[in-house]
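== subunit A ==
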Amino acid sequence: MSLLEQFPREEYLLKGNAACAGCGPALALRYVLKALGPRTVLVIPASCSSIIAGAYPKSAFKVPVYHIAFAASAATASGLVEGLEAQGIEANVVVWAGDGGTVDIGLQGLSGAAERNHNVTYICYDNEAYMNTGIQRSGATPYGAWTTTTPLGNKGRKKDLPFIMAAHNIPYVATASPAFPKDLVNKVAKAQKIRGFKYIHILAPCPTGWRYDPRLTVKIARLAVMTGFWPLLEIEHGRLRLNNPSTNLLDPARRRPLKEYLELQGRYRHLSEEDLKVLQRQIDEQWARIKAMLRVQEELEDQVEQGQGERQR
Partner candidate 1 sequence: MLLEFRWHGRGGQGVVTAALLFARAAVNKGLYALAIPFFGAERRGAPVVAFNRISDKVIRMRSSVKRPDFVAVLDPSLLGLVDVAGGLKLGGTLIINGSKETAEEFVEKVGKRVAVVDATGIALELGLKLSGYALANMPMVGAVARVSGVVDLDALRKAVYDVWDGRVADSNWAGVERGFKEVKIFG
Partner candidate 2 sequence: MREFLTGNYAAAYGVKLSRVEVVSAYPITPQTSVIEKISEFVEKGELKAKLIRVESEHSAMAAVIGAAFSGARAYTATSAQGLLYMYEMIWWAAGSRLPVVAGIVTRAIAPPWSIWTDHSDFMTLRDAGWAMLFASSAQEVLDMTIQAFKLAKELMLPVAVGWDAFITSHTAEPVEVPPQEQVDYFLGEKKKSPAAVDFENPFAHGALAFPKDYPKFREDIHRTLKAAGEVYSNIERRYYEATGRERYGLVEEVFCEDADAVMFIMGAAAGDAIHAAGELRRKGLHVGVARIRSIRPFPRNEVEKIARRASKVIVFDRSYSLGFGGVLATEVRSVLHEEGVDTPVISVTGGLGGSDLSPEYFEKIFLKGLGV
């Protein structure tokens, strides 16, 4: 399939918007909207995207948008989708929220909406800090990263929201990256077809906050995946699966050295060897957990299969 077949030409994020040059979230949103098409309504909480949108009376989005307060996006989407259903109107209701609006202030509402399993796709574009207000630490800021509120490097550990969402037993959870647009578009398209609450978490590099030359956005996004920092995976009806190229990265030897990812970013400039080890360990633990989960999942599936076989006998 050619690129053009996979990515419709139609642009729904219009040019001349207010995103910074080289904006990872803008790139990701461009893909998301191409995957969803015009019958989509975005709910956007306070975030960079409230600014990317441009200012009244112009909007950079070619789809309907409801701009809402920080904590309220998931609940607003709940009401929106139920209201549309009540009136027999079909549309994709999609939340497009940053990491602060998702893992911090919006988490209560997100958890509630997920538990109620509304037919909503919630997409978190994660640039790992409050970039819109000027690079303050969020719950999604990784260990060691500089922000204006962690001037000596973040001591906390990045909140693992995809797995927290998976624990809600919603039908679909996925991670994605703008460096792998085909994977991203496939996931959004798949989510669109599943009824219920879908959660997609996109790691979206921010040249302004991560302190790098904007031309490197895709490269850095790619390295985040290739070093194993950001595994591409999906959890469909509870079943975890790695996606290419992360499928190969269960073997640590296949992962690129973490340093390659970090050294391109000014926010890690001060990182000590000790810090690097801590961060590396976190990544190794993450992969060990994924490995264990895949193994347990397989064992469970075998058992269920055997059990069914026995009952049949």
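Regarding selection, all candidates are chains of the complex that A comes from, given by their letters.
The rule is short, and it goes like this: contacts are C-beta pairs under 8 Å (C-beta built on N, C-alpha and C of every residue); 3 or more make two chains touch, one makes a residue touch a chain; residues count from 1.
Source: prediction; values computed, not measured.
Engineer: Pick from 1 or 2: which one touches subunit A in this complex?
Structural biologist: Answer for subunit A among the listed options: 2.
Engineer: Help me check something: in the complex, which residues belonging to subunit A touch candidate 2?
Structural biologist: Listed in rising order, the residues are 38-39, 41, 43, 50-51, 53-57, 59, 61-69, 71-87, 89, 91, 108-109, 111-113, 115-116.
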